[in-house]
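Note that this complex is displayed minus one protein chain, with the remaining chains in position.
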Amino acid sequence: MTDQRIKPVVMPKWGLAMEEGKVTGWLKRPGDRIAVGEEIVEVETDKIAGVVEASEAGVLRRAIGEVDTVYPVKALIGVVADADVPEEEIDAYVAGYVTPSADEAGEEEAGPTYEFVETPAGRLRYARRGEGAETIVLVHGFGGDLDNWLFNIDALADKATVYALDLPGHGQSAKAMPEGGVEGLARALLGFMDALSIERAHLVGHSMGGAVSTLAANAAPGRARSLTLIGSAGLGEEINAGYIAGFVSAASRRELKPVVEQLFADPSLVSRQLVEDLLRYKRLDGVSAALEALSGAFLADGRQKTLVASSLAALDIPVLVVWGAEDRIIPAAHAEALNGRAKAEVIPGAGHMVQMEKASRVNELIGAHVTG
Amino acid sequence: MARKISMKQAINEALDLEMRRDPAVIVMGEDIVGGAGSPGEEDAWGGVLGVTKGLHAKYPGRLLDTPLSESAYIGAAIGAAACGMRPVAELMFLDFMGVCFDQILNQAAKFKYMFGGKAKTPVVIRAMVGAGFRAAAQHSQMLTPVFTHVPGLKVVCPSNAYDAKGLLIQAIRDDDPVIFCEHKNLYGHEADVPEEAYAIPFGEAAVVREGKDVTIVSYGLTVHRALEAAERLAKERIEAEVIDLRTLSPIDWDTVLESVETTGRLVVVDEANPRCSIATDVAAHVVQEAFGALKAAPQMVTAPHTPVPFSPVLEDLYIPTADAITAAVSKIAPRAMAA
């Protein structure tokens, strides 16, 4: 019965744990014309708030999801269709829509569970999406994990085979930190690629993950097809050392929340669950020691000491630099560090977690970078 | 890596990890291995509800079955703790405190202070608490307030498997005596629990649901009732914030006060009897410290001032229900006001 010209807007599934989400606001009104990638409706989960983007062009014909109301994943919250589709057909479509049950939805997407791989740096967790010929590896930053790519991994999977890993000492990977700080993590990244037989990949690094990716590209020429450095460390000395210290020492929700809020231009994005998940990670035996060792290795007197900008000059691969204009952790001014060597894009209205706050723009940039 | 396990398994795992980490950790209690001296199988019970099952094989000699002499073995655990061990003593049901309370109240709790700060007593006393098991008046009480009343004791009462593991690990590593209260009707309750060891600091409540209209404070089993009530209230557009205290001593006043300062309304849910309870404690503290923020009188939803009845129909009325919590909230946060 699906009319090819009628496209559903459904409650998205961001991450494995998501079962439902709340509609918090419409950015388009019925009748508005919508282009692919445009933001349509704001949705909040217990983990994070985000925006549903148009996957196909058309006119928003129905805004079904009511504000402040919770819907299960895959529930119909809106309808996009060409302007000439009759109203009755839209109504029939809405009336006939059946939300797939959680199980069905799960089966459909049986692929994207987390997996683990043994590497010289220990057992590492990763997620893998897509089947493209090109390969992208997403590398999170200090204290982060693969869920930092919640809004990116699926979008990028249209264009490439995408991996996101938890670095050693992070997420659900082994907690022992390899020797040598950021260099050690770069070795671990290459070890991860070896273990999964990833010959060459586009490396996308966020924050400290940018420095990790750059060092890996340098250490193993030929393994990196391109680099995307998002709010990257290693491009200048300046850093919000108070953030790092606060993140390492915070033991309670009330201590951690204000620290984590600095990551976003819009601090209200920091949900209770986001803080709780970070605390659960930080409480694990070995994490404190790992974070202390790591921060000790890349900071000295409150400044970055692992600098990678100069080494980039020697690399003969495309480099893209992306920054949130309101980054309060590493100044956006560092985007200029590679002036001439790399494309630089500074996105307004976003903080350090620009890949979450402005996911569609970042996805677009990465997509163009790896395919172009 | 996290996977779903029950609270019973989570407690077993915490004991396992800490016994592996620290040879000073020993475990004792009645039938915690089971079959001692009997002709049949070893490890026949693993505790009355099987919580310690399997540990005996991994740590031979470090789980001690005891005679039915709580005064003696709880006291011995306390004495061993004062001499450098980290014993975890199981007092099957917290109701049995009656036969060994001196060792807890007058000994363990007071050593540090009485001896001018020179002693430490890192003992954990694990015990089942709570009603709903049809176990009648002497096996069902929520005696948490009795212990929070005693300076020198720490009192913990988790509501889920994740917290149970992290809080028990903290209890074992903690240098003070800890009364670790396990609600027997939560043993089967499952949650995502990491395989690794982790410690949840004491004195940090969990905000298990965010809301702006009313603060519901609870611990143990009734956290789930509070969440159930909150779901129902949400349908009436009343958004309840639910706080799980997790540890009753120390208690996280900051989280409670911060929440009440935004909601202006407080409902405390306590499975203990109402007089001199966790409910009265929280309500009184909030009234004293945040009187100006309150838009209505704090409400207490507790068990009645009675022993725990046997008959299931009565026992089901005994434990605070989601209905009772919803009613208490409705009394101070009428729908019109919240809308």
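Letters A and B mark the chains as written, and numbering starts fresh at 1 in each.
Quick note on the criterion: a contact is a pair of C-beta atoms (placed from the backbone, for glycine too) under 8 Å apart; a residue touches a chain by one contact, two chains touch by 3 or more.
Here is the rule we go by: contacts and distances are computed from a predicted model.
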{"item": "Omitted chain, identified by the protein name its UniProt record gives, among \"ATP-binding cassette domain-containing protein\", \"Cytochrome c oxidase subunit 3\", \"Pyruvate dehydrogenase E1 component alpha subunit\" or \"Putative spermidine/putrescine transport system permease protein\"", "value": "\"Pyruvate dehydrogenase E1 component alpha subunit\""}
{"item": "Missing chain: touched chains present in the view", "value": "B"}
{"item": "Given B:D31, B:D163 or B:E239, the one touching the chain that is not displayed", "value": "B:D31"}
{"item": "Residue, one of B:P23, B:P151 or B:P304, that touches the chain absent here", "value": "B:P304"}
{"item": "Hidden partner interface residues of chain B, rising order", "value": "30-31, 34-41, 44-45, 48, 65-72, 95-96, 98-99, 133-139, 304-307, 309-314, 317-318"}
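Criterion: only the chains that are shown with their structure count from here on.
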{"item": "Partner chain A, residues of chain B touching it in the complex", "value": "1-2, 162, 166, 194, 196-201, 204, 206-207, 210, 254-255, 258"}
{"item": "Residues of chain A defined as touching chain B within the complex", "value": "116, 125, 172, 175, 251-254, 271-272, 276, 280, 283-286"}
